[in-house]
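Excluded from the complex is one protein chain; the other protein chains are retained at their positions.
Each chain carries a letter (A, B and C) given by its place in the written order, and its residues are counted from 1.
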């Protein structure tokens, strides 16, 4: 296993300790609940924004805790939703008179943990609501009641509700905004390699040298179908076809375009994908108003990328442009 | 080859076009010279800061063009220094009455291209100086006159001279600062996998499943020695030993600590390395004043990391903390 | 089934899950995300760590406390599902201190209903239910054969049913995202139920003898 790791059981806790050590005075780390929170949270004039999910998606979500983004993140183990009492304890610690918004990517495990954790917190008098994110167009909605997965598009929901809560919006308003952003956000991903969970020590599946997985999620699970590997432009064409046709996005729309790396792909390649997506959208009369090219939500060391579109209006664009500050910092 | 790529010959130009498309109004792209520059450069009240190098190190250097960092970057092809006329044209375009500072990582090809390009620009009346960066402790200095390589530590030189030039420092002063930072900066890297240059299509060398290359540079070339793969903490111990002992850094020092990913390693693992380095430095009485955990200078898709220390004083720390804005943006 | 028998069953489940961490994880890798073995193992380790402090006033209370620990300490989908199963089984046991075969069947049915409700799933969705329901049906049908005979029959039924999940398409859990591609490999949760049932059936006689 080509990883920087000690005992795989400590993968998450050692990473979180690193995040805390790198951000003294800004972040607080509570090991018992895998909890990373802003040192100055909760703010009683602000809805607390919390995201939980499995680990292995870094920088999501522990590294987007900060002003204008998340107030706290409580990850579970690698690719496993947090146990419900992590959610419960987090909700209690972040309790604000204005309420707590729990952001949940739409997976069975995550929803159960958050439903149960929220109920327990409410029994203790905490005001909390859940907002479910489900931007992945790779999953055919009808067949499975659990429905579409939440993937990299969750960043836009985080950014928008983070900004709104910072500006003083109340819980209902924050939820309205989060739902609105989720409703106009669509993502599709492709993997060139399988990822290796540290506790497993070997790749989750085997991909031939000339194969790719089309329509992958963010947990290393195989995708919608296996295809022959094509060149970058052809991959973008296929991703765009799936994403644009789904909402659909139409000529005259103004969008945010995100090319998200899945962990093992260098940023240079992401810009090659971005270039072609930008041009093809222009061909369709769709204007890219905001650009995002980086890693936002990964699958450990998986080589791959996802493409996300968000249809912008003045409200959403204003919230996306609002100032914010996260633990992943270049300077 | 598990890459998002079209014709490998267009790898660099398509990436640069993507960078330009993602930053409308902020960056200017001149295809003939692989040139990415701030739209508002040159500023006649400011020394222009320019960095060239091979490509394949992204986000360095084209993605750290921006206010308080580089005014322009002119990369060559993957792992190849830019041809001298790229340097020449870049120096002319960035000419400022206050002068142009050309930052060069210490490699034969880069130095020759910059020496020749600078001479040509000077013949045209451009005031230009070269500052060489050589932070890599893996190279034994004495044996090779070309000396130590410039690797991820170059970020700190860029950041410091970028801030100083923004504050109005003249060329001599900017050079003084750049040299000062370079003198207190040391780096050592380790690779867990070989990288695959797009034009080659296969890994540059083979590494056994239980092997790592210790003391690698950033061009995918093999390192100082091949070792058995150890756990994350043991790797940090060895990197620290090499780096701390070199300057040396001593008890009572205050440092910036950077864990730089080489391209294929997820950020979660970088924080696992950071955690242990932070603790071990504390054991030695060395305080981490500033933390940097991310990709700064990569080798395409190589799995690996480097550790950099910078000894801080008030002047350096102030420059590192000064505001800056680069093309690689999370929000 | 006394408190001692209940402790024995829970401990056997825990130990089997811990010993099979890698096997269960590999099964979950085929069309899932590979964390199932890890999640179960870490959670049941936690249960064993606090083993001596669990409420032992009666079997039902013991199961409920175990369910609380499991639900709150196992992540992923399995924590809530397995925790709910233990909680419901404990509730169905009520305050009875000596549980007979009928009781045990009723407890298992309660656990099944809990999983279905929590997971919004049913038999045929290619989940652990596809082993647990046939196991319970067979146990119920074989009660006249005595504990050992009934357990053996139930374990056999669970194994057969778990193996048969290879023919199903997943409609719940992470594997469901792969649609038709999930056919051809057994479900990790169902196989775990079979492995655990076989272990209980094997070790029960020994345990019975020393009681």
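We adopt the following convention: a contact is a pair of C-beta atoms (placed from the backbone, for glycine too) under 8 Å apart; a residue touches a chain by one contact, two chains touch by 3 or more.
Remember, predicted model here, so these are calculated numbers, not experimental data.
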Where does the absent chain touch, in terms of which shown chains it meets? B
Residue, one of B:36, B:78, B:270 or B:286, that touches the chain absent here: B:78
In the full complex, which of B:43, B:129, B:173 or B:221 touches the chain missing from this view? B:221
Contacts of chain B with the absent chain, listed as residue ranges: 9, 54, 76-85, 88, 107-109, 112-113, 116, 138-140, 143-146, 149, 197, 199-200, 204-205, 217, 219-225
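One rule holds for everything that comes next: only the chains that are shown with their structure count from here on.
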Suppose each chain is reduced to the average of its Cα coordinates; what separation in Å results between chain A and chain C? 32
For chain A versus chain B, what separation do you get between their C-alpha means, in angstrom? 29
What's the distance between the Cα centroids of chain B and chain C, rounded to whole Å? 54
